[in-house]
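Note that one protein chain is taken out, while the other chains of the complex remain in position.
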């Protein structure tokens, strides 16, 4: 299945029992939470993902739901994020929004950063105006290599050295296999960002090892690769008539030789969708990092 | 081939000899011009397009070319547009940009309108400051039904009654079958806009009949439907093993039952691409409508 | 006071008793409502405004307040709007957003239209899916003369003929005299739009007479003219030393001969401010036109 690409660990598992992989799943209202835990190198190889925890929150398509589902997603995301966070100390949290803000489906990271409540400068300059319910937060969108000429890892590394955070939360637009998950599934992992992942195909890892600090990654699929869809169509056919995998791969390669290979599949309303999802992610982050503030207080501080 | 959808007449023709259809093709530098002329109802039925002339300008992918190709495309488009225009008189030309400016691949029309040199108000208010090399032009982007609650035809009809144009030029984002044509092929037709066409799936016709004035339509594909790609993948396979058409259609329907059916396939860099293509279309229109003005004079008047 | 320019009737009144003008004022929570009623031609001349009712809602600067004040403003605006609306019948309401969407302080109208719930097409196509709590609404942003070559009045007139509304609500960005009112004061009037008003300096009237239907206008100041500020500075000085009015006007003319005359004064955060104000106006309109729908239902229908 070489032509199929997804950044969601849960889409790799299938209905199989995998050695070195623990999967659990539960529901909270209309949201299904799945936790995939990769414990061994064998499990990592089977799923083609780094060892660690991958928590997925899945809901029905956001665009067709009311505001309650979004509020519930943000609230649940805040809780799951808190569960993976290291204990609080005086150091700030650094939020990094990956991706290219001029490429709509890749702009989720920068747009989430814009909606994140930053407070590190207030803690430093007006310490009397903050209280226990808040923690110091800073946030950047470092841009992408083709636009800056600098690897994301280089920018992140430089900033980590300056601000000395206790944890880095990286936001990224992901790819999925199933169209139903685009814009409606949040993945949270303690493995950071791996090379080749994301809509922007990051080339360097942003992990505990490369940044020297705990790295959590948060993402939502915004695209499917055109090749994935064609390959799924071919696979469906082959189930019926027994065409061999290699033959399908060969056909798929032929199909994607030209411009099609660089094309992406997105919902038609991707511009609005990315804005809505960025709001949910930022809201979840704000709740996790300033657990004592009400949504109203956060809104007031951001306006 | 029911699942395949394209707004390009030339993609419907294939390598067949079709009754009631005349196809001719020639080259101008790196650009291939194809003219499909549908002369009879039989031809219209075969191609599923209204009778009339469809001129297509095709070039290599714009994003990988230098500025000369864009200049050449604009210039050739200006010439072809002039060829289809009714004779000049005192009445203005009305340019209408269809589509939703907040949906990137559907925003080609509004973005072209923004770059079109409008002069009708100068002809009316400062007649001494215009000269023979210019003609009166006005331009609107009426928005889409879901955003305005008004059919595009209603807005267009209302404005046509007010400004009494000698010709309407409608700009629209199209769908294609071949990914290589996205962003690099311009179609010009004297048949106007037909129901169901375009990325936005217009529901009413904008034609000589509905608007009571000559209507030309100008468009560039910005998306392929996800279903088209899957169907093409299936077709390729079936050429090898003889699967029947109905079976493929059935498989395709199964594949597109859910969210996938509403998804579109675009180049990753669609935001920039739409801007570039809008500039080419507007430049072609400006050259056709103000044939005596240099590109530099047009730029100066627009800044 | 020739160099002073404001679109707010209440800023013209001063602390004077004016013949033909009735002024009343009351409070609702943190919001001050002022009603200026111009009953005679004499009053109209004194205030340089058309006869009719001007209702102003004033609050503290929005950017420094929490979400409750915005909710209260929208709710109060909805009530005041209802008070001026003609009785309901089967015809739709037409909302027209004036101004240039590419000029931030002039983009209030188009941005309000984007956030208005339109329903006319649902009433026509899916009558079973609407209910008593809703009314048919359509909305357009016709663009400005310099961009379209068509007078706003021409576009509005053409659309009014097509959709036959029972009332037109026109939204526009205004100019003020006092900086404290920029972004924080809403004016609602039954006199429509007068020539020369608004940030965009509309040249034709949009009124009951020109459109043949009841016209309400809704606006918020987003700019002050640079000349107004300089003139106020000069006036302040002249109060101290008795410089004559004509002398001040002469000085002001000298000061504004060059580029300064075309400059506007806005809050630094005008981009965000216009978005926030558009949301309040749209929310007020939505509540007035669909009085039975909850804010949550409206949000769900718009996503």
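Going by the order they are written in, the chains are A, B and C; count residues from 1 in each one.
Here is the rule we use: a contact is a pair of C-beta atoms (placed from the backbone, for glycine too) under 8 Å apart; a residue touches a chain by one contact, two chains touch by 3 or more.
Owing to the predicted nature of the structure, the values given are computational and were not obtained by experimental measurement.
The chain not shown here is touched by just one of A:138, A:182 or A:298, and that residue is A:138.
When the full complex is taken into account, the listed residue touching the unshown chain is C:179, out of C:179, C:204, C:279 or C:300.
Among A:120, A:181, A:202 or A:290, only A:120 touches the chain left out of the display.
Although one chain is not displayed, its contacts with chain A can still be listed: residues 92, 102, 114, 118-122, 136-143, 145-151, 154-155, 157-163.
As for the chain not pictured, it touches chain B at residues 62-68, 272, 276, 296-297, 299-300, 303.
Summarising the interface, chain C meets the missing chain with residues 61, 102-106, 179-180, 182, 199, 224, 226, 229-234, 236-238, 240-241, 243, 248, 251-252, 254-255, 258-260, 262-272.
We adopt the following convention: only the chains that are shown with their structure count from here on.
Centre-to-centre spacing of chain A and chain B amounts to 37 Å, using the average Cα coordinate of each chain.
Chain A and chain C have Cα centroids separated by 42 Å. The residues of chain A that reach two or more other chains are 272, listed in rising order.
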